[in-house]
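Below: the structure, in structure tokens.
Heads up, one of the protein chains got dropped from this complex, but the rest are sitting where they should.
A, B and C are the chain letters, set down in written order, and residue numbers restart from 1 in every chain.
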Amino acid sequence: MTTIEHSTLEVAVLANGQALSVPVYRIRGESDGPSVYIQANMHGAEVQGNAVIYQLLEQFKSLHCLGNITLVPLANPIGSNQKSGEFTLGRFDPITGENWNRGYHFNKSLPIEFAADNKQLTNEEIKQKFRQAIIDDLEKNKLNNPYGAKTSQLLCAQLQRMAFDADIVLDLHTGPISSRHLYCPEYAKDRATLFDIPHVLFIPSDFDGAMDEATFCPWWQLQQAYQAQGRDIDVMVEAFTLELGSQEWLSLAAASEDSDSVLSYLQARGVIKGEVFNPRQMTRYGCMLEHYRALYAPQSGLVEYLAPFGEILEEGQPLVQMLHMERYVDDDCVTQVNAPQRCIPVLHFASASVNRGTELYKVMTNFFTL
Amino acid sequence: MTTIEHSTLEVAVLANGQALSVPVYRIRGESDGPSVYIQANMHGAEVQGNAVIYQLLEQFKSLHCLGNITLVPLANPIGSNQKSGEFTLGRFDPITGENWNRGYHFNKSLPIEFAADNKQLTNEEIKQKFRQAIIDDLEKNKLNNPYGAKTSQLLCAQLQRMAFDADIVLDLHTGPISSRHLYCPEYAKDRATLFDIPHVLFIPSDFDGAMDEATFCPWWQLQQAYQAQGRDIDVMVEAFTLELGSQEWLSLAAASEDSDSVLSYLQARGVIKGEVFNPRQMTRYGCMLEHYRALYAPQSGLVEYLAPFGEILEEGQPLVQMLHMERYVDDDCVTQVNAPQRCIPVLHFASASVNRGTELYKVMTNFFTL
Amino acid sequence: MTTIEHSTLEVAVLANGQALSVPVYRIRGESDGPSVYIQANMHGAEVQGNAVIYQLLEQFKSLHCLGNITLVPLANPIGSNQKSGEFTLGRFDPITGENWNRGYHFNKSLPIEFAADNKQLTNEEIKQKFRQAIIDDLEKNKLNNPYGAKTSQLLCAQLQRMAFDADIVLDLHTGPISSRHLYCPEYAKDRATLFDIPHVLFIPSDFDGAMDEATFCPWWQLQQAYQAQGRDIDVMVEAFTLELGSQEWLSLAAASEDSDSVLSYLQARGVIKGEVFNPRQMTRYGCMLEHYRALYAPQSGLVEYLAPFGEILEEGQPLVQMLHMERYVDDDCVTQVNAPQRCIPVLHFASASVNRGTELYKVMTNFFTL
Partner (left out) sequence: MTTIEHSTLEVAVLANGQALSVPVYRIRGESDGPSVYIQANMHGAEVQGNAVIYQLLEQFKSLHCLGNITLVPLANPIGSNQKSGEFTLGRFDPITGENWNRGYHFNKSLPIEFAADNKQLTNEEIKQKFRQAIIDDLEKNKLNNPYGAKTSQLLCAQLQRMAFDADIVLDLHTGPISSRHLYCPEYAKDRATLFDIPHVLFIPSDFDGAMDEATFCPWWQLQQAYQAQGRDIDVMVEAFTLELGSQEWLSLAAASEDSDSVLSYLQARGVIKGEVFNPRQMTRYGCMLEHYRALYAPQSGLVEYLAPFGEILEEGQPLVQMLHMERYVDDDCVTQVNAPQRCIPVLHFASASVNRGTELYKVMTNFFTL
């Protein structure tokens, strides 16, 4: 029987002086399997990951966990509690507009300097010493900066501090209205089929502020720096962003399926013992990030979304139907927006009304089967 | 072939000096049938009524309209264009919080004074003269007030000015996530079954600021005032609020059904000629407004809505399941909120996360079959 | 030396399960002086009242308090923590638009029923028994309702529960950009000059949802109900709303002046012992609430506020200058909005850009010297 420890971590303080905290659940591994960090709900409206963590905890109780596992649901108490109308306005800091999932820290000179200064270390020494280096750098620049740090950076840094202890990081998100899809770093592309997720976006080693990047960029760029010296090492951690469907939607039943999917991956990576959880047979499509395209509304209006997710749409087939009630009589009152090229729709906007320039759909182009 | 005239009416001016306007579509009646005013989308996120107006216009082209018909889609250009995150924050003025559908004008002393001063008039004279009186009162107090009027009052007054010319007013709304339902004044309860709407709320003659009330309250209270004098007259206009399903949702197909439903009503009231449109056979439930109850969340948390709309729920059966990920291990992590009494759920909140005190569900209690 | 007790009261629960609470400071009276309840910051941006409570607490330490005093700063933790951009969007519930200071409870049939049922009671018995009646009614309808209550109602009810124990209630607010002004019930008009506040609005016995009204309406309408029976009793409690200047503004120095002003009133009412605090010599203007007029912007544009507070403005003199940069060359680019009648400006809008219908200024008309 697995023991689950519960603690809370203060991550923000409100204007009235009250602290906001996140719950932290910890399982001590039975042996020296890879350590894992899983968080959910960094964007306030994307709640389904919490239900997946719930189902994982329920499962872990009767599983053998070989490595340490840390689970952080409700990871962003500011975003979770920010309403504007009925909608949870939890995608960005309401004061500054900064996307909560772009506040993580990465010091791009660190991997290069480290590789230059530490040529003699063994792989195991590299792992230990570099991990300490990125932790020290995070603490110095964000957690203990005499000028302070932004609200979003403080939140991110505290989560990142926990994630830095792990070999595997899973960040559970959702799209707006969305199918399941996975952001997978290119170097780890063989792991993509371990999840029951039909759409996979392969991402390069650039840093754009997100948790998955903040986790693997240091290690990936370290691997590249050693490679430039002629030494081949593995990227020593891996991180994925799982998009588990739509925001503002909670389903314990669907969460149970995603929990099984995560357990397949964890079992394959040696985090849990046994052979019970295995990826499902399914068609999985992948594309490179640069071919994952947003289509912006060419005009404003009311929108009926037509294209289903996960099915191939040929060039010229309709994505949406738009209603323009200001131009009945005089002009086309009902119009369509069509696919600019062959693609697979993955997600669409959450509202039935859009401005010119609103992101209507995101689609995979130049896709391939995994 | 019916001719549809298109004009636009300026209803607001933005801070940068640009006017916002509403499209107005007008059909001249072939004879002296009742005049009709239909508007949609007074709350910004409630777009489906626009599609119903679209389908009505398509139908009217080949129908014989006996009375004048005015249709105003996109009735609130401020609300339609107010986004906060992806959601259309169009329920209230973002500056003041005032619900856009509570800004209509009603001078409660007017019916009493009119009835006192106009005892000798015929019914037809009453209709003409009282209509002029409420128009004059509206123009004096809201449209031409030397102190101006609030943004919401100015918008409402201009729509109300058009509605005052009509014998029948339909205000097309939607709920948050909702079944179809109808607000029907008690005096007009026999008209409720002319629509294909399964849930009907019967409302009293009180004024709370909404368009339907602003339409019928003057006439209903006039009828009461004459009744107090011992004279029986009819309430000379009628007004309904139709809730056409969920907000942030557009469906031309569903709109076609609702258009047929509205045409059934209009045909029965003599607005269109023929016998083509008739109400569908269906179970219709009604209750008095005081028995239409909101259930507020007794605690905060993430919500999975369980109770379907339109089906009888017995006392103690679950409405929602709530997930509280901050209390796994220590306390009940999954809880339920149950029906406090026998009821029929009509609508629920739009978000998957709620505070204590958020309106979870609205339900009919003490309901009956129409 | 006065002892100040500190406790906290949970008044709301956030979506992530965390409670929000208000600090409550209590002083036990040395004898049986009137009991007092003072709260501040019910609207999130109106912070200055907190500083006044701070200065009052500093003073109370060395004063003799004869009655019990309860002080609640930061009274609305939801509003205090609701940002939208830099501004504290704390005037209304961001989900529903409901003004936080309109959620208090008042059962208008209670005073009438009580007076009918309790004709034989002494004044002291009336005071005790009616107080219990309104407390019971509040608990039954808001705090223990099986259908729950709205977030704003729950917050208000908990504050109101504390206020119901007091003989004197002061609700500390501010305007947007504003001079000091006071809302004073008509029956207590001789107390208006006890404060150092130059502008006084006299309000009738109607209930519109605010704390001051929720405090005095039951007792005032009780007094009226007994009067209708031919029995004269006093209104047994009194309540004032103090507007302490502008929102989003904190000044410990100005707070010290307002603290002295409140102490003058409390000393005169026998709450504190001594003769130290006395109202300042100043010109005080008053008007009836119906003559306190809002002027709404007749057009949209950028605004330079010209009229200073507290000085008499003659009809036709300018309140604001507006800049319309969209119409340079073609039209008047700079316009003025003038006073429609002789008045004293009391407050103006907080932003430099307005829509048509935005409340520009509030002014006293038909004013008189106190």
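Just so it is clear, a residue touches a chain if its C-beta (ideal position, glycine included) is under 8 Å from a C-beta of that chain, and two chains touch if they have at least 3 such contacts.
Owing to the predicted nature of the structure, the values given are computational and were not obtained by experimental measurement.
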_Residue touching the undisplayed chain, where the options are C:P73, C:P185 or C:G209_ = C:P73
*Could you tell which one of A:I4, A:I135 or A:A149 touches the chain left off the display?*
A:A149
*Contact with the hidden chain (one of B:G33, B:G49 or B:P77)*: B:P77
*Which one touches the absent chain: C:N50, C:N68 or C:T241?*
C:N50
*Touching residues (missing chain, whole complex) on subunit B*: 14-18, 20-21, 74, 77, 80-81, 83-86, 88, 94-95
*Residues of subunit C in contact with the chain that isn't shown?*
4-6, 8, 23, 25, 44-45, 47, 50-51, 53-54, 57, 73-74, 80-81, 83-89, 91, 176, 247-252, 302-304, 321, 323, 325-330, 333-334, 349-353, 355
_subunit A residues that touch the omitted chain in the full complex_ = 12-18, 84, 91-93, 95-99, 146-154, 293-302, 324-327, 340, 353-359
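Basically, only the chains that are shown with their structure count from here on.
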_I'd like the Å distance between the centres of subunit B and subunit C, where a centre is the mean of that chain's Cα atoms._
34
_Distance from the mean Cα position of subunit B to that of subunit A, given in whole angstrom_ = 42
*subunit A to subunit C: how many Å between their CA centres?*
47
_Multi-partner residues of subunit A (at least 2 other chains)_ = 74, 80-81, 83-86, 88
